[in-house]
Each structure stands twice: as C-alpha cells, then as structure tokens.
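Missing here: one protein chain of the complex. Every other protein chain is in place.
Each chain carries a letter (A, B and C) given by its place in the written order, and its residues are counted from 1.
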Amino acid sequence: MFQVRFHGRGGQGVVTAAEILSVAAFDEGRHAQAFPSFGSERTGAPVVSYCRIDDREIRTREPVMAPDAVIVQDVTLINQVDLFSGLSPVGFILINTSRSFEELGLADLYSRFAPARLATCPATDIALEHVGRPLPNAALLGAFAALSAQVSLKSVEKAIRDHFAGPVGERNARAASAAFDVITRFTQEVARAGTN
Amino acid sequence: MTKRPIHFYQVGSFAVGNRLLSDGDRTVQSDAARTNSIDSGHRACQGCGEALGARYALDAAMRATRNRVVAVNATGCLEVFSTPYPETSWHIPWLHSLFGNAPAVATGVAAALRVKGRDDVRVISQAGDGGTVDIGFGTLSGMFERNDDVLFICYDNEGYMNTGVQRSAATPPAARTATTEVVGPQPGNTFGQGKDLPRIAMAHDVAYVATATVADLHDLEAKVERAMSFRGARYLHILVPCPLGWGSASNETIHVARLAKETGLFPVFEAEYGVVTSVSKIRRLTPVQEYLMLQRRFAHLFGKNPRPDIVTHLQEMANRNIERYGLLEDEVARPRHARTEVQV
Amino acid sequence: MNKRPFAITLDVGSSRANHTGSWRVERPVYVERLPPCNDACPAGENIQGWLYEAESGDYAAAWHALVQENPFPAIMGRICFHPCETACNRVKVDEAVGINAVERFLGDYGLAHRLSLPPAGPPSGHRVLVVGAGPAGLSATYHLRRMGHEVRLVDSAAQLGGMMRYGIPAYRLPRDVLDAEIARVIAMGVDVQLNHNVEDIARERDEGGFDAVFLAVGAQLGKRVDIPAGDSAKILDAVSFLHRVAEDDAPMLGRRVVVYGGGDTALDAARTARRLGATEAVIVYRRTQEQMPAHGEELEQALGEGVTMRWLSTINQVDNDTIMIEKMRLNDEGFPESTGEFEQLGADAVVLALGQETDLSLLETDGRVRVRDGVVQVEPDLMTSVRGVFAGGDAVPANRTATVAVGHGKKAARGIDAYVRGVALESRAKHELATFEHLNTWYYSDAERTQRPELEKVRRQDNFEEVVLGLTERNALFEARRCMSCGNCFECDNCFGVCPDNAVMKLGANAKYEIDYDFCKGCGICAHECPCGAITMVPELI
Partner (left out) sequence: MLEQIEGSRAVAETVALCRPEVVCAYPISPQTHIIEAVGAMVKEGRLSPCEFINVESEFAAMSVAIGASATGARSYTATASQGLLFMIEAVYNAAGLGLPIVMTLANRAIGAPINIWNDHSDAMAVRDSGWVQLFAETNQEAADLHVQAFRLAEELSVPVMVCMDGFILTHAVEGVDLLEQSTVDSFLPPYDPRQVLDVQNPVSIGAMVGPEAFEEVRYLAHLRQLEALERIPSIADAFEDLTGRRSGGLIHSYRTEDATTIVVAMGSVLGTIKDAVDIRREAGEAIGVVGITSFRPFPSAAVRAALEHAEQVVVLEKAFSIGHGGILATDVAMALRGTDCEIHEVVAGLGGRPITRQSLEGLFYRVGRGELDSLLFLDLDADVVNREVERMRASRHSGPSAENVLRDLGEPRVGQVS
C-alpha cells in the first residue's frame, strides 16, 4: 500500500487533489481511497487530506499515520505544521515552491533522504501559466507522478479532465504535464549525478 | 441614521475612530479597552464578516449595558468557529443549544433573569440567516409575539455557509449556492422567493427593528445602543458578507457590504413599533452590477454568456427598495419619529 | 470551578491559545507614502505634516512644523501659486484642499502670536556669503543659520525681500507681513549689507574669507523687444515699473495703460496701474486665455477689477497716445500667426511684461562660473562649476517663482553645509508616491472647499489694500481637516476596528498601531479599508 498525505490550506483544493489522485490510480485498475480530515477551521487554515493506493482492496479506515509521500501545496506551512510527521524514511516529499530545500531551511531534512525522493516544483507558477489561476494541485499531481511513479501522467491527466469539465480540465492537464516534465528532468539529473 | 453625522472631522462619520473626536463621538470599536466579546484565535475564514459583525454588535451592547450581556447562540458558523473544544473565543457569558431554538433559549434566559430580579442583565440571542429566517423562524416569531426581553441579532450572510454554502430563505435571487447551481435557463437562486425578516419582525409590532451592515460601524453601534434602550423583543439584522460563500475577496468584505447598501439591494433602516423611523440614505448610488461583479456567486451573470436580463431584474429589486424606503437624498423625507405612543 | 462539565463548558478567551497567524500568506505592513502635495511643493514643505497638526487646532505646532522647511508661511500663503493644490488627491473627490489658505492662516497666526523661528545652531566656524536678499537668499540664510553657519547677506537694493518686495504689489503681499517675516530671519543673527553691489564675486569671497557663496541674484532685468515707437511714446518695462511703485516712486502713466504680456507680472502691472488711477488697463497677449501662463485666480481678480484683455493680439506700433495691434489666430499647431487685421487702441503708456533676465555682471571678472542661456548652470546640489559657489532662485534654470526660490535656498543651504563640512550630501530616499489609487476615499466626509473671502471690488480701485483675505480660524480648521493625509496614518482607528481577528493593537495617541502577527490571518481588510493608503500587503516569507 502506498499512502500519500497532502498539506495545504482551506480553499486550495487539497481534498480535490487527493480525490483526483485516487481516480488516476483507479483508472489504472488499482484500488484507491481518498478522504479528507475535517476540522472546524475555515478558508485559509492548514488542512490535510489523504490518498491510499494498493493492488488489493483497501479496507482500513484509519487516518494515514505513516505516509509514503507528503505533498505540500502551500510552502508557507513549513514553519507552522509538522508536515513530515510519520513519513517513511524512504518516503517522497514534494513541495510547491520555486526554491530549494536549502533555501527553505530544510537542509537537515534533505540530508536524511535519498536525493531522488525529494523535489520542489514551482506548481503555482506553472498553474498561473497554464490555468491562469494560482491553483497548484493539478500541477503537483503531474509532478508527483514523475517523482513517485505510482501513477502514470496519462492517468493523472485523464483524472484531471474528468474532474474539471471542458477547457479548465484541459488547461489543468497541461499544467500537470508541464510539472511532470520539470520533475522528470530533475530526477534524470539526480540519476546522472548519482552515476558520476 | 440613528446617529447624527459627525460634523466634521475628515472621516468623522465613516471611519472607526479618530484622534480628534470627543469621547461621545467615538465608536466602541475605537476604544483600545473595548470588550472584544469575541477574541482572537477563532477559526473563522480570512475576512469573515460574521466574526466582525458579532464583535461590533456585542461590544456595543456591552457598552450600552455596562458589561451586562448574556448571549445565546444558534448553531452555525459563528458558533462553530468560536467554540471548538478546548477553546472558546468569547469573553461574555455565552450559551449554545441548538440550531433552531436560539430565540426560545433566550426567552428562558430572560425569564430566569426576571425571576431573579436581574433586570440589569440583558439578553442577546444571535444566529445566522438560516437560524433566523428558516429553522429558527418559529421560535423567533414566538419570542417576538410574547415580547420577551431579548435582542435578537441575525448575522445575514445569505446562505448556509457552515455546511458548505447552501441556499437559505435569505439567499438573493440568481445567487449560486450548492443547492441552487448555475444550470438551466434560470441559473442560481429563484426569483420571487425568500423572506424579508425585518419586515416580518415589524409586523409583530415589536419595539425596535433595524438593519445594518458591517460597512457602517457608527450606524450599527448606534442601532445596538438604541435597541438596548428598549425593553421587550427587538430585532437587528446585520448584513455580513461571507468571502467563502459569496466568492468575494477576503479584503473586500466591508467594501462589498457597503455596495450592498449603496446599490439599494440591502436597505438600511430602523423601525419602532412597526413604523419605519429612519433610513440610511445612499451616499454614492451604485449600479447593482458593480456589487454583483465582486462576487463569484454572481459570475454567471457576466463573462462569456452574460445575462443582462437577470442583472436588470436585480436592479429592479434595488430600485424597488430605493422607492419603498426612500433611500435617495433628494426624495421627500418620510415623517421621522412617526412612532406610536405605545410603551412597553 | 472544576465542577463545570468537561469539554462542554469552557473558560472565556481561551482561544488565544490558537495562533491563527499560521493561516497567513500575506502580511499587512504599515508604510508611509509621499503625499502628492509634499511631492509637488517646490519649497519641500511637509504639507501633510503641518496640516495634520493644524487639524487638531494646534496652530502653533502646525506653524513650527511648517517653518522647519520654509520660514515665510505668511508670505507663501499669499503669493505661492500652490502646485500642491494642483497635485492634491482631493481634486478627484471634490476640490483640492485649500492648502495655501491654511498656510496663510498659519503664517498670520504665527505673526499675531509672535511665534519664533527655531534658534540659530551652535556656531560651526564656517562663513557663507549670500548674494541677494530675495526669497532664495533669505531662505538660504535661514537654513544656514540654523546649521550654525555665519552668514553675510548682501543686496544691491535698499531693502530686503528682492522680488517679493520689488516685484509683487502690496495688494498681494502687504509690506508689514513681508517685513515681519523677513525680520524674524534677520533676528537669528545675520550680517546684512544693503545697497551693496557685488561686482566681483571671487574677490568678495576671498576678502571676506567666506567658505562658500550662494548666488541668489534673481532676474531683475525686464526683457525688451523692439517695437516701432514714436519719440514721445511712453514705454517702460513691468519690472522697473513695479520696482518704482514699491519705492513710492510711481511713474505717471496716464489714463489709458496697455500692458503687453501674459504672465503674472503683466497682471500685476495692469492691476497696479488701475490702482494708480488708470481708468483703462488693457492687457494685450498674443495667444489665448488657455495658453496664458498667468494663474487663473490672478486673472479673475484682475478682470474683477476692470482690467480688460485683448487675446490673440500683438503690438505692432506704439505712438504718443495710440498703439496699433494686430489680430492673431492659432495655426494647426496651436501657434499664433498673423491675420493682417489691425486695430488701433488708445494708450497713454505701454508696459512691457515680457519676462525677466538675470544680471550676471558680478561673474564676468571671474569667468569660471558656467553660464548658459543667461542663467547659471548648477549641479543637483546647486553648486556651480566653481567649488564652493552655489546658485539658486531665478538665476538658475527653473520656474521663476518665490516658492521655487525658497526651495533653492534650503537646498543650497544643505549643499553648502555638506560642502563646508567636507561630507557628501545625504540623499534622502523618497517614499513611494501616495497616488489616488492608494486611497479609500469613502471614509472622507463630503466637504466642499472653503472659498477665501475677497476685498470688495469697489474698495480695491484706488489703494493697495490686500485683495485676498484670510480664513477665519473655523474655516482654516475646516479646510485643514479636508486633508486626506495621503499615505500617512492619521490614526482613524480603521485598521484597529475592521480586523475580524482583533489582530491590530492600538498603542495609544500618536503611537499608532501594531499588527499582532500571532493572530493576523492576512485577510487584507485593514489595508483595503485604510483611508489614506498607509498599509500595504506583502507576501509572507518563510
């Protein structure tokens, strides 16, 4: 089972992101489960959602305690929420930012993981470019597909188009594809650096 | 307006305060030692109009009563964001029971105070528009007709925002909500429905009925103060924009409320014993379009497939209010203080 | 009281444990922006600042704030052409704030209450020669004295004031006002030498042992043009004419006076002529009213006093008691061109008001000071091509107004101060301009501008009584309070009041406010509802 935890703020589409990821996995014939964590917080408050992917039926309903990946939609949460709590030592981290882990003050964290498992992606910029609105969730899903290889870009794009009707879906799918390319290049570089 | 305009210091009648105003002309909110009846740390959305309206109203009531206010709160956003265990934002005695019974609970509080001879302590019951015009309507009407000594405040954000923006009987026509989607030939909420609760309250002949918005603090505070000068049932209806439900920018909460009044869509007035005694005149008459365009819930009226017919319909509603209440300055003034001699 | 039910009943105010500042992606920050009036003021006055003091009715504080930059509020309040009012954001609401009228009120208040300028600074040991006792020279003197520098102020005229005395008629600037405000500067301790014509600036500087010189010699020579004229034609220039009037030596002009030109000096000359007994005072100007450089209010007052205008006309010939004028028309580019239509007018005298030139003879012996197009060339700090020699006012390229000259005086004083102390002139960083878009004008009360009363026209005809009268205290206060305080917090409590999260702390009178970032969710209402644009939202950094 592969478990993903999304961090963002109320109103940023965190729940939608988990849902789309689960649909992408479902489309690949896998079992998937997406669910939110509801609090009394409102727009702007830190919120989380979860997605589980497995090849078997997923029966558990407990919250995700030890995620295999953490996706951070809003980088301003870094000093405010325990974002990486319970994350597997071989887990993935994907942060929506144009900066590096070092610039974010996360050098320590970075040093504890394999380089190919941690990535930052300027998803908001990509969304602004392709979608015209600062909603990074579709782009992050594309980036996640590239980073984790848990789902294919094709499935992610399809799930996005299913979720957002018409041209909005198309634009979001393009954002996902662009982010996928960014992270693919990144992982290739890491791989090259690793072999050198 | 209940309050005479302050003549004149730069922003005398409009801004929250001013370094040069006399104490009597200062708003409660300008006082560094105001109660903050609802305090920081509440979990309302950014730019929440209801959090603001509640503090405005209750702080004013606290001043008017020399800090002797007990509040009853219906279920809803205000209740949920202010009192999730283990924290409460309130600094006043506060009781939450149910969604539809805040007026009746307040009746009980008032009865208990009366039986204990505590006529110095005053009761405020508050709810959103759902708890007022819909599920709480029966108990509210009962509280009105018994003339219980309660000021009921409706924080009207025109929908069920707590549950995810569904339609209430206070949702304006054409507005998108989760239960009045923008599909079909008449997108959004239906025309010709909804309750005008201030007028219904007036029909109960209660001592005092007023409307206000979070955009005019002086007016709002004056109305709370005026309301607290009466005994018996009173009603204050405050328009509180909801950035989430209206799709307005969080920094435009006050601006949007102001335009609601300046367009005439939300008439601001007060009435005593069933008779309108004053209205807040429109200062800068604004076409409804300007108001509507700030809110995504009306976005379907503009853009690629605009609906000027619906905008016109809404403009007609505003015009009707302007005519009904005489909201324009140059209109013949209605008789002021034309109040009956009935005393409580 | 632990007998309360668990979880259901809570202690008040406990939510302060929940720091909602973590929700914020943008933070409000208080800023100061440059008000457009300040930006436009040639004298560099902090207009918004002194209006702020005046708003509270503390006129002495307002006066003191004003004279930090400009020692002549009563003069400026009369003769300044107030570009501040043109720039005023309130123009877009109703009408500009009557800054000039309030300035005059404060100036007169200062005189009436004998308020003192700031004292001279402790002696610096440096000596400065100021040539010319007009607005530039006097302003420089004032600022230099405050910096502790010794000043010798020389002027070729018999009295101090330069063009303020010899160019501006008394009905615009009463002499008692002029004298009183100049006297206050001189009282700071100034070595004044009048009737002193500097002939060689280098020599004067060396002999006096001055560390620096400020040339503020003005533009005292009236421009002349060649107009065919009969022998007995009476033609004089406006500068000399006004100068003589100021010295109680008014020339005889006759009954019908024609003034040629379109500037303020032309109007001054025509209106002065009326007061000297001319029954007709006609201004002939080759362009249109719209193109006239004179200020509108001056023109209105002149017309009110019976001065008449001949637009689109040039004088072709001056004879004994007539002149010939030619009608002009505007070509496609808006320039006047001849029409060949002529008209004869009766005229006993013609006053030429076609501009002024600077007398730079005192520089001739040296020749090192660079001069171009009849004016002295200066660096931004007003230093000329010769080290230690500064110039300002009408003698350098700029608008020739008293206010610009006052500003030059201050600027030169700062330049000189830096020079004599051997340090670089600090450049003051300008704040971002507070444009109209920064304001939320809803909050300003509707208030039309107060009009200044004027002397009844019939009483202006034969004397030099002041035409424009001052504001009453009540009106001045009203007018001051029309100021929107653009870009500068004036403690209206809006931010404190409109925050849904009580995250703005009010620190008390004059201490303004502080954002409590523990709770600020960054909604931005405070910035949006700040009337004067003194809050900005900046993205939250990690």
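The rule is short, and it goes like this: a contact is a pair of C-beta atoms (placed from the backbone, for glycine too) under 8 Å apart; a residue touches a chain by one contact, two chains touch by 3 or more.
Nothing here was measured: the structure is a model prediction, and the numbers come from that model.
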Option from B:Val28, B:Ala64, B:Val109 or B:Val133 whose C-beta touches the chain left out:
B:Val109
Contact partner of the left-out chain, one of B:Thr83, B:Thr132 or B:Thr277:
B:Thr83
Can you list, in ascending order, the chain B residues touching the missing chain?
67-70, 72-73, 79-80, 82-86, 88, 90-98, 100-101, 103-117, 121, 138-139, 141-142, 145-146, 148
Even though one chain is hidden, which residues of chain C still touch it in the full complex?
1, 3-12
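Here is the rule we go by: only the chains that are shown with their structure count from here on.
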Between chain B and chain C, the Cα-mean centres are separated in Å by 50
Distance between chain centroids, defined by C-alpha means - chain A, chain C (Å)
61
When you check chain B against every other chain, which residues touch at least two of them?
43-44, 46, 48, 243, 250
Residues within chain C bordering two or more other chains:
20, 23, 521-523
Inside the complex, what are the residues of chain C that reach chain B?
7-8, 10-20, 23, 55-56, 442-447, 478, 481-485, 490-494, 496-503, 506, 508-510, 516, 518-519, 521-525, 527-529, 531, 537
Within the complex, which stretch of chain A touches chain B?
10-11, 39-45
Which chain C residues qualify as touching chain A in the complex?
20, 22-25, 521-523, 540, 542
